[in-house]
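Shown here: the complex without one of its protein chains, the others still in place.
Let's turn to chain A:
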Amino acid sequence: MGYSDPTASRDLLGNRSLCFIFICAFGLVTLLQQILYGKNYIKSGQQFSRLKGEEVGNWSGLISYPDDGGMKPARNGRKRYLERIDGSLQFNSSSCKELRQDITDVKVLTMVKTSELFERWRNLQVCKWDQNKEETDNFKMSLSRCCNAPSFLFTTKRNTPSGTKLRYEVDTSGILHISPEIFKMFPDDMPFSKSQFKKCAVIGNGGIIKNSKCGREIDASDFVFRCNIPPVSDLYSQDVGSKTDLVTINPSIITERFQKLEKWRKPFYEVLQNYENSSVVLPAFYNTRNTDVSFRVKYMLDDFESSRGVFFFHPQYLLNVQRFWAVQGVRAKRLSSGLMLVTAAMELCEEVHLYGFWAFPMNPSGIFITHHYYDNVKPRPGFHAMPYEIFNFMHMHARGIVHVHTGPCR
């Protein structure tokens, strides 16, 4: 009883140790985040330079070029602002070449202020858009090498035979064994081929499409892609059209709005009836939670004896697309459905038009707009990198690869 504990003064996992552990953990996480998602401007610049081979030798010249660029847009802006006539200048005019160059000069999104970027984009609207055959073919070739949508966009009986151990997109979800029951749900072969459609429209649901009156133009396309079962009722058809050939569904929509199809199924079936006889695409093999819900969509359509096609994105295709765009500067935990569809459309169509692709809170004129044309629900943070996606589309528009529509249609 008279003894004292000899280890009383020892600091075993005491305050100092805990502080040390937390500081190390914080530093480690920060280091990992920098490695995985760090913004490496020089590397990004090099990547862009590599894509445009002619500029590799002029790398040192780019250092002073932004200063010149900063001077030009102000002058040009004043000129063009007075005219304010959309699409009046020809594609090959010298003014339009300069305006397109103003867009491509912005190498990364954070290089200039958003208002400056918006002004350059606004100025570019006076120019007609025409496809740059060479640039487009180069882009399609690089896409074909990395992703090959005509063969691997969906899981089919041909590219995913029975017994395959299909690896999920999310590594922690492991592997899915393709049983004969699952194999039966796949189509025999890819329903689309390379450059099968001449003119395609991809609808991105952005609030910028509101009051645009693009519906007729969209419906005149040969093939229309839509994202995440957006409403196409009479209330919106003037702006977004009603024709639908392919529509994606995020399984989280089915989970939130339709109780994973474990209870009622008819309401979801009736929602799909809005999209004519279009095919439905789901990312079934993103993770295990998506698989059950996506398969249930297929079963639900069988329950109602619907002939609508149900396809599942091939996880390897989505991984390849993600890597492709990471090189372009779009680093996201998960690509948005819109970007997936644009990537697929680039390989399946000759000419691609984008409507409603705008992820900024205001339009190019600085007026605030809703996130979607039908609501203002913001996306979940930490998943998509949509401003970077839109920035890339603006670049592709300026280079003549895709036509991005942000203004009203005539």
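For this structure, a couple of remarks:
Quick note on the criterion: contacts are C-beta pairs under 8 Å (C-beta built on N, C-alpha and C of every residue); 3 or more make two chains touch, one makes a residue touch a chain; residues count from 1.
To be clear about the criterion, contacts and distances are computed from a predicted model.
This figure omits one chain of the complex; the name its UniProt record holds, of "RabGAP/TBC", "Alpha-N-acetylneuraminide alpha-2,8-sialyltransferase", "SKP1-like protein" or "Rab proteins geranylgeranyltransferase component A", is "Alpha-N-acetylneuraminide alpha-2,8-sialyltransferase".
Annotation: of A:Arg120, A:Arg226, A:Lys243 or A:Arg265, A:Arg265 touches the absent chain (contact as defined above).
When you scan A:Glu134, A:Asp189 or A:Asp303 for touch with the missing chain, the hit is A:Asp303. Where chain A meets the missing chain, the touching residues are 262-266, 269, 292, 295-296, 299, 302-303, 305.
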